[in-house]
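Would you mind keeping the following structure in view while I ask a few things?
A protein chain is absent from this complex, but the other protein chains hold their places.
For reference, chains read A and B in written order, and residue numbers begin at 1 within each chain.
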Amino acid sequence: MLEIFNDHTLRTVCLGTAGIGAVSGAIGCFAYLRRQSLIGDVVAHSSLLGIMVFFLASYLITGEGSKSLTVLIPGALLAGVAALMLTRWILAQTRLKPDSALGVMLAIFFGSGILLLRWTQRATPNIPGKRGLEDYLFGMAAAMTRSDLWMIGVLGAASILVMLLMWKEFKLFTFDPVFAQSTGLKTHWIDTLMLLILVVGIVIGIQSVGVVLMIALLVTPASSARQWTGHLGTMVLLASIFGAICGGVGSVLSASFSNVPTGPVIVLVATVLFMVSLTAAPRRGLIARLIKRRKLERSAQVAAAGGDQ
Amino acid sequence: MTLVLWTLAIAVLTAVVCSLCGVFLVVKHESMIAEALSHAVLPGILIAFLVFQDRTSPWLIISAGLSGLLMVWVVQTIRKTGLVDGDAALGITFSALFSVGIICANLGLNRVHFDSHCIIDGNLAMAALRPLVIGGVEIAPFAFVLMATVLTLLVTFILIFYKELKLMMFDSALSQTFGFKPAMLHLIWLALVSITTVSAFEIAGSILVVALMIAPPATAFLLTRRLGVMLIISSTIGVISSVIGLYLGLGLDIAPTGPIASVAGMIFLLTVLLAPQQGVLAKWRRRGQQRSYLFQQLLLARLDGDDKNWVENETLAGAVAWTDQQFRKALSVCRDKKWIDESTLGISITGEGRNYLMESMERL
Partner (left out) sequence: MPTANPAIAIKGLTVAYDSVPVLWNVDLTIEQGVMMGVVGPNGAGKSTLLKAVLGVVPTLAGEVQVLGKRFSAHRQQIGYVPQRTSVDWDFPTTVLDLVKMGTYGRLGWFRRPGAKEKHDALAALDRFEMREFANRQIGELSGGQQQRAFLARAYVQDAPIYFLDEPFAAVDATTEKAIIRLLKSLRDEGKTIVVVHHDLTTIMDYFDAITLVNKKIISSGPVATAFTSDLLNKTYGGPIKNCGIDCGFAQPPVQLRHPSAGNAPGIGATSVEADDA
């Protein structure tokens, strides 16, 4: 096991996925509380289109497709934001409900994204740099480079910083948007800022788990953390830690099997953590509830027996 | 029949099946079930394939169905605890199941048949190659027979239970008073959705199943409120998308599933813009009209309420959140209809204006 820390690449990957997990976990808390897990799913799938467009653009400009994150992340961000704005527009203009609008976004953005991906992979003449694009589907963190880490780190840190600065505004707006607005808060801006941070968190997250499984990395640590605490700050902290653990452990495990993508392993680790939280957490957990109910039943029986006398 | 025609036939059948099924999902606001199921069935298919090593085995479908049911059961159980948000529970569960599937695929089936291409993109291009062989005779591509069977099942179900489905879709409370068991029907229908997803999944892949189950029905939803018409429009759009998408895919030499999904999505966007009643353009026109009436009434109301007879233009203009242009337009309409009088002192309301105002207030 200690070879992990000797292997430079593995160390980078492990650190990277742990960091990504921490950021996704924290940001995912607000997505979870605002019931935006499906929105997160669609944004994640939609970013594939942005990634492909910017990749192809770099190919057209430089003759070689660049998979550097400085090229692809802006594309992913743009596509994610575009999908959100389009969804909002559709919801405002038609009587369609959110689930249908989101589903159609999936069809359009992810469908086109896959179209471009497959075309790129099969295009003749060969497009250099295309290998590894596939990893955006299910994640393959082993492909992360040092410079990638920097970019992820900067974006992640910036998002967390904004979240901390705007903590009470985010908290108030999430819990009671009408009250928030009535105190003079510019809720429209807060909403936009939170969505932006969500998109950034997702775009960072897909580097480790891929677009298809991003929803799990977004909400599983948060759902798990919720079971252990009733305090928002603690929940976000816990979710970060859980996310980091899932990321780190998952990437190390998947590295042991060379052809298994990172995403599914991270997701399964997160799911195990979730099931443990659901059952074993004190007070909220299922086991705790069972014990409480047994106690109640027993005291009710005692009381009934006492009353009979 | 040539290969291309068979492929076309399979694509069309798949599209119709998914579009029909999806109508009920969209109407009930449960479209995300399609997304969830299309991910959750993967481990079932793979495990069955591992065991039986036969792609045409019916066990694949059964196992996939069980996998889907497992997901539904797990999500219900989690929801019942009240500890987790419903959508999040769905996301967690289907992702977990899908992950199990991906890992299986990569570990155990390295060789040919299942890889991410198939899972996401399906196998439409190759589907026509595998024949159904009964008693040594090649009848038709297996996929064709499968989808034709599912289509028949689906259509039969819809025809037989049409009235009940309609009621259940639009008013489950009412259907209960009529003695239909919406829960029972719901279960059967859920089973059908699973069968559809599962059968189509192998051919179409996860993305196309979702796309076809949501985009054409959503488009139909914009065009009509009647269930029967919705079903017809939805399947028609499904057919169109699959035909165009298939040829697009053949032309670009890629799996047709991505193109079909995109085409379905584009048709939806066009409809959002151009739909006669619900479309954006139509609404702008209508809203513009309604807004004009509203501003005219507001203008008169402001005049009517004041004690003074004459209200200065600026006062009137500043009282309402309208633009200069909207104000002047309202003014000119009121002027033409003789609802107002104008003088150097300002504007006042006329008797006819008062009558019109009273009528419109009644209608409120």
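Observations on the structure shown:
Keep this in mind: contacts are C-beta pairs under 8 Å (C-beta built on N, C-alpha and C of every residue); 3 or more make two chains touch, one makes a residue touch a chain.
No experiment lies behind these values; they were computed from the predicted model shown.
Only one of B:Lys28, B:Arg302 or B:Lys329 touches the absent chain when the whole complex is considered: B:Arg302. In the complete complex, the hidden chain is touched by one of A:Ser100, A:Thr229 or A:Ser277, namely A:Thr229. From the set A:Ser147, A:Ser182 or A:Ser256, the residue in touch with the chain omitted from the display is A:Ser182, counting the whole complex.
For chain B, the residues touching the chain absent from view are 82, 85, 287, 290-291, 294, 298, 301-302, 305, 319-322, 361, 364. Although one chain is not drawn, its touching partners on chain A can still be listed: residues 33, 165, 167-169, 171-172, 174-176, 178-179, 181-185, 226, 229-232, 235.
The rule is simple: only the chains that are shown with their structure count from here on.
Chain geometry summary: the mean Cα position of chain A and that of chain B are 25 Å apart.
Interface residues of chain A facing chain B in the complex, by the touch rule stated above, are 32, 35, 37-38, 41, 90, 93-97, 99-104, 106-119, 122, 134, 137-138, 212-213, 215-216, 218-220, 222-223, 226-227, 257, 259-261, 263-265, 267-268, 271, 274, 278, 284, 286.
Of all residues in chain B, only 26, 29-32, 34-35, 39, 78, 81, 83-85, 87-92, 95-96, 98-100, 102-103, 106-107, 110, 116, 120-121, 207-208, 210-211, 213-215, 217-218, 221-222, 252-255, 257-262, 264-266, 268-269, 272, 278, 280, 283 touch chain A in the complex they form.
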